[in-house]
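The other protein chains are all here in position, but one chain of the complex has been omitted.
For chain A:
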Amino acid sequence: MASTFSGIETAYSGLTAARDAMNVTGQNITNAGTPGYTRQRLQQSAAIPATETHFASPLAQPGQGVVVSGIQRLTDELTNARLRTAQGQQGFTGMRADGLQTLEDGLNEPSDTGLAAQLQDFWSSWQDLANNPGEPSAGAAVLSDAQSVVSQLASGYRQVATQWSGLRTQLSSLADQVNQAADGIAALNGRIQQATAAGASANELIDQRDQLAATVAQLVGGTATTQADGTVAVFVAGNLLVSGQTANHVQLAGATGLEGAAADPVRLEWQAHPGQAIAVDGGQLAAGISLLAPVAADGSGGALAQTAEAYNQVATALATQVNAVHEGAVTADGRTGLDFFAVAAGGPAALGLTVVAATPADIAAAAPGAGSLDGSIADRISQLGAAAGSPDALWAGLVGRVGSASQSAQQQEAVAQASLTSATKAQQSISSVDTDQENLDLITEQSAYQSAARVLTSVDQLLDTLINHTGIVGIS
């Protein structure tokens, strides 16, 4: 038999539950635009009757109202993991596409001012010299065009070297960001454990932690798994970045300039284990490290180093091929065996290339014994650009390779972007706030509150009848 006053308790539980639910709905609505916010819902269940019914009193007993058991976070681990993978992919492809696009813009091809055009001008000036050997102005044109090619090669090379160092600096700061995020996740792991142990809601803390896990995924492609104790463990390339309240820091090591990259490749390593590279396979850092990789003999090295190497190859081919013909020629004053270009030993050829011939008189255009106004050697030099293996062909090959690499990187970025969009949608479909729905919930909760208050009034009136008006029948 239920207590006379139990109705008051029932109505009260309804009032508080409705108020709590409205608070949760309010929290959802106010955070509708908060990035990373996961919608919440009040978990409530009907309270069972106060005393067990036993065989002796088979009387029906109503429940004791409503019980609030917690605030649930509406999320799905699998969808979150899928989103993090997509973010890692997007970080990787985006960084790579950006790097390659900067690189190909630096080539300045096809254009009227690029290296291909400069080389063509250079060959044409030799042809003009062949037409007018001994003409100082024709010789001067050859020298000035040669100088343009030399400075274009050097500035192109320096541009790649600058991009390399800039990217290296950027990656260092990305590695610092990984450490900060790892520290944040470790600290939140501790707070979440404490809150859960105290029975408090840790939902907002978990949201923050998920945000940081997403950052780590985007930076180094780290994967996060939730442990039984409520903490998450974050793995990078199979090793723990964060475990419980401990964060293992990473650092970027290796050469700080393009020239040193071959001997000391740029790599990410654990601060606790210097010298051992982490095989990062996703995120912006992996993309950056792949762009900074040293030259490989088969051309599969880092895009920046390969491009710088191509500048060197063009410089070397230009010097070797022109010199080979020029050495067999005679100047107007009878000197022979002269070099036209020189490449300084040691250091990159693109920076060490110089024009040896100082004045038009130092240019040898004539074949030996064919007369001092012969231009046949100048004519032969002018044809070098069209031959197989010419500097022009090497350069065109480089432009084609960088263009293809950039094109495929852009396509991969588009694919990764599409998959990120779809993963984001799936995640938002489950976790983000729909204000229409919250408004409907609010109406439901409001009327639940009003109705519970009505129940209270009814019980109150019932008690009033019982206490004040019972047993006074006939008393006036």
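What we mean here is this: a residue touches a chain if its C-beta (ideal position, glycine included) is under 8 Å from a C-beta of that chain, and two chains touch if they have at least 3 such contacts; residues count from 1.
One rule holds in what follows: contacts and distances are computed from a predicted model.
**Student:** What is the protein name, per UniProt, of the chain that does not appear here: "Lipoprotein", "ABC transporter permease", "Flagellar hook-associated protein FlgL" or "biotin carboxylase"?
**Tutor:** "Flagellar hook-associated protein FlgL"
**Student:** Check each of A:S45, A:Q147, A:Q194 or A:N439 against the chain that is not shown and name the one that touches it.
**Tutor:** Answer from the full complex: A:N439 touches the omitted chain.
**Student:** From the listed residues A:D98, A:E309, A:D374 or A:E445, report the one that touches the chain absent from this view.
**Tutor:** A:D374
**Student:** Could you tell me which of A:A81, A:V234 or A:A366 touches the chain that is not displayed?
**Tutor:** Touches the omitted chain: A:A366.
**Student:** Of A:Q27, A:Q44 or A:Q127, which residue touches the hidden chain?
**Tutor:** A:Q127
**Student:** From the listed residues A:S69, A:T336, A:T421 or A:S458, report the one that touches the chain absent from this view.
**Tutor:** The missing chain is touched by A:T421.
**Student:** Mind listing the chain A residues that contact the chain we can't see here?
**Tutor:** Given the touch definition above, chain A has residues 32-33, 100-101, 104-105, 107, 109-110, 116-117, 120-121, 123-124, 127-128, 130-132, 134, 332, 366-367, 369-376, 379, 382-383, 385-386, 392, 395-397, 399-404, 406-407, 410, 421, 424-426, 428-430, 432-436, 439-440, 443 touching the missing chain.
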